[in-house]
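The complex appears here without one of its protein chains, the remainder shown in place.
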């Protein structure tokens, strides 16, 4: 998958069984006008988790690319397809899963060979062919797979570096 | 419901039957940290629909107030309750429903008498007691009701004044 | 959300940054209560860093106002962004609070 040496994908995303019930689930029609809402939902939650403004925006971008691919390649531009996005937050407290944000994108499209889902080589500059690469560079772990019944699934995770932040506020005194 | 004369609630929100399948459905746990994501999702979609930045923010606020009330009054602060938010967009093209954004918030809480869901009088200034008032002032139509099986439902709509905007871009030439 | 507190002479400025909603309003509440405990002459709440506030945030400010009146502390809100101002207007609280535009003039309001 042409991973760059400085961004090795060390970990696999946790299994759906390990993750349990999602915190948030979004079911959306396969329409480009809905991309902004869904990526902003995930970006806002990422920020609350302690990811930086830039990282939260990038996580939103990774999701946007995944959804856009389902709309373009999976549903071929049909606007009444269903896309399911699930989101989990792991606190990393003693469980097998480190602290992080986990996303799962599922569709009801014809299944394809997951190994065919890959971007162009970065050196072969042409319009397009970047989405999967962006997903892989931004997220710490990602995997495309066939769903049990029908459709495709993308699972992806981004872990929180050290104790990056808190879910609540902080008070600073001066003067 | 102490409606102000300058914001009469002329219309009722369209029925769920008239609205049909939602464009987007969000299922979230009853956790305050998820409010930002959900209101930003709805705000982003409202902006794409042609609502102004301020109006889109206010629609997000109305949803935030509705969700916060479910968390505080319905689930009494429990963080594992389920809240379902559905969103529809009506184009207002010949259908019985005018162009607008429609939201439905559903929970699985003990049912209460919908007529008891009301804010304090604005003149009796005290902390709290504003959420329902904000929802009623911001939205053009809103109704609390008991769900068929269990739990409560809030349906609310905001209509688009004249041809406020487009769902796509626009190009302006000068010079 | 983060809350910065600065004091000079008789004035204490409380400056939250970030969205103030149900998930963080309790932090603003305790910061305001703590500041009021010192009974300063004037408490200035600088809202210029707050792009969004819901009714739980408004409630903490109403509570602070009630405390301030009991102890003759002057409470001034300043720097409100348009979206935040609109909630005060809808709730008819824009005439109940002392609200000034510019943090620089809040010292004398």
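Quick notes on this structure:
Labels A, B and C are assigned to the chains in the order they are written; within every chain, residues are numbered from 1.
By definition in this document, contacts are C-beta pairs under 8 Å (C-beta built on N, C-alpha and C of every residue); 3 or more make two chains touch, one makes a residue touch a chain.
Keep in mind that this is a model prediction, so the values were computed, not measured.
For the chain that is not shown, the touched chains among those present are A, B, taking the whole complex. Touching the missing chain, out of A:16, A:117 or A:134, is residue A:134. In the complete assembly, the contact with the undisplayed chain comes from A:71, out of A:28, A:45 or A:71. Among A:61, A:82, A:117 or A:143, the one in contact with the hidden chain is A:61.
One chain is missing from the display, and on chain B it is touched by residues 48, 167-175. The missing chain lies against chain A, touching residues 31-33, 35-36, 54, 57-58, 60-61, 64-65, 68, 71-72, 122-123, 125-128, 130-131, 133-134, 137-138.
Note that only the chains that are shown with their structure count from here on.
Shared contact partners of chain A and chain B are C. Greatest Cα centroid separation from chain C: this falls to A. Taking B-C and A-C together, the pair of chains sharing more C-beta contacts is B-C.
Averaged C-alpha coordinates give centres for chain A and chain C that are 38 Å from one another. Shared contact sites, meaning residues of chain A that touch two or more other chains, fall at 48, 167.
With touch defined as above, residues shared between interfaces to two or more other chains in chain C number as follows: 23.
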